[in-house]
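Showing chain A:
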Amino acid sequence: MIKIGWIIILTAALSLGWVPTGIASDNTSEIILMAHDSFSVSKTVVAEFENRHHVRLRFLKAGDTGAMLNQAILSKNNPMADVLFGVDNTFLSRALAADMFIPYPSSHLGDVPDELKLDPTYRLLPVDFGDVCLNYDKKWFAAKGLAPPASLEDLIAPAYEGLTVVENPATSSPGLAFLLATVGHFGPDGYLDFWKKLRDANVQVTASWKKAYWGSFSAASKGDRPIVVSYASSPAAEVHFAEKAMEESPSAAVVQNGTAFRQIEFVGILRGTKRADMARKLVDFMLERTFQEDIPLQMFVFPANKTAVLPAVFKRHARIAEHPVFVSPQDIAAYREEWIEAWTETVLR
Partner candidate 1 sequence: MKHISSKSYALLAALPLVFLAIFYFYPLIKILTVSLTLDETLGFGSLKRLITRGIYLRTLWFTTWQAVVSTILTLLLALPGTYVFARYQFWGKALLRSFTTVPFVLPTVVVAAAFHSLLGPGGLVNAGLMKWFHLTSPPVAIDQTIALILIAHVFYNYTVVLRIVGGYWSRLDPGLTESAKMLGASPGKAFFKVTLPLLSPAILAASLLVFIFCFSSFGVILILGGPRFATIEVEIYRQAIHLLNLPMAAVLSLVQILFTFALMWVYTRLQRSRSMALKPASRAVTQKKADGGIDRLILAANVSFMILFLGLPMFSLMVQSVTTETGVSLGFYKNLFENATESVFFVPPADAVFYSLGFALAALLIALTLGVPAAVFLAGPANRARSLLDPLFMLPLSTSAVTLGFGFILALDKPPLNLRTSPILVPLAHTLVAFPFVVRSLLPALRSIPPKLKDAAAMMGAGPLKVWQTVDLPILGRALVVGAVFAFTISLGEFGATLFVARPQTPTMPLAIYRFLGQPGAANYGQAMAMSSILMLVSAAGFMLMEKFRVTQGEEF
Partner candidate 2 sequence: MGLLDVVDIKRDFNGVFALDSVNLSLEAGNLLCLLGPSGCGKTTLLRIIAGLEKTDTGIVKFDGRDLSRISPHRRAFGMMFQDFSLFPHKNVYDNVAFALQLKKESPKRVRRRVMQMLHLVGLEGFEMRDVNRLSGGECQRVALARSLASEPRLLMLDEPLGSLDRALRERLLVDLYRIIKQVGVTTLYVTHDHAEAFTVADVIAVMNNGRVAQVDKPETLYRQPANEYVARFLGFRNLVEGVVAESNGINSVLGRLYPQKIQVSPGTRVTVLIRPEGARIIDAGQAVDPKETTILGTVKERLFKGGHVNLTVQTEPGFLLNFDFSLDLLPPSTGQNIRLVLGPSAMVLIPGTE
């Protein structure tokens, strides 16, 4: 019995040698895209790029946005990839300050709305955007005969006490986005007052989106909070990933003026890449309709290219915020820590 066991173990260990040992950085017939964990793209789109340019497109996933950016910065003198996708507007200034991208004013930028182009030096180009906003449980509000929230101010009204769950901006990206929404909406001098009132209204704070959504949001779990901070595309995701086909989404997004915060994701070519030419081709491809139209159902965010056609489920169930709250990347870089600490003092202590 023992002998057979050793044979099994050795075989398994040896067969791991079959596993691709790593990503070679000099091979000119491949190009490496480094992205965060939420990145996704369909096989056909990848195949199209590969066939068009006769190159292998390989991926390097490196944790969440913050982890990925850290890794990229730490390795910037000897980059692990050719192209980096996933820096968002909350990290934009930091990423640019690290000086690890080479500028590329792609011709496809013409199809991208100006308000998304936050980097005038064209080192980081916008690829997609998502609106972080409140989602609410339609059935719950209908049953209670209560109007769903239509503004941030609604959350602190007496009727809405104890109904909201938000994420900790210190540990959650949508949490930070929502905090920034309140900073943008109420101003750096007024947002703390809002949060004080929200805290008195028994708001629940979780560490991550997963915990809030799968643990507390009544439309998706056995939790008891009918209002959650999520994305404007979440209702579409509910429909798309439902068990059985549904006509209506169980949740809806609050996209009225001044309630949502736009998260824009950028792509950049890493300085030090030995395949700058192919990297440029990849960036172009990511701004083209083929790739852009694949984004919604893969990552559940909106394409930056305004000529891209949205899929049906998005057209029916996802909304784009008309006037999302805006906070400049420079301000975010300068005051992020201070805002988070002030928030922590106000809400958690």
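Brief remarks follow.
Note that in this section contacts are C-beta pairs under 8 Å (C-beta built on N, C-alpha and C of every residue); 3 or more make two chains touch, one makes a residue touch a chain; residues count from 1.
Behind the choice of candidates: all candidates are chains of the complex that A comes from, given by their letters.
Keep in mind the model is a prediction, meaning the values are calculated, not measured.
Applying the touch definition to chain A and the options 1 or 2 in this complex singles out candidate 1. For chain A in complex with candidate 1, the touching residues are 1-2, 5, 9, 12-13, 15-16, 19-23, 37-44, 46, 59-64, 66-67, 69-71, 73-75, 78, 80, 91, 94, 168, 170-171, 176, 204-208, 210-211, 213-215, 220-224, 230, 234, 237-238, 240-244, 251, 297-298, 300, 336-337, 340, 344, 348.
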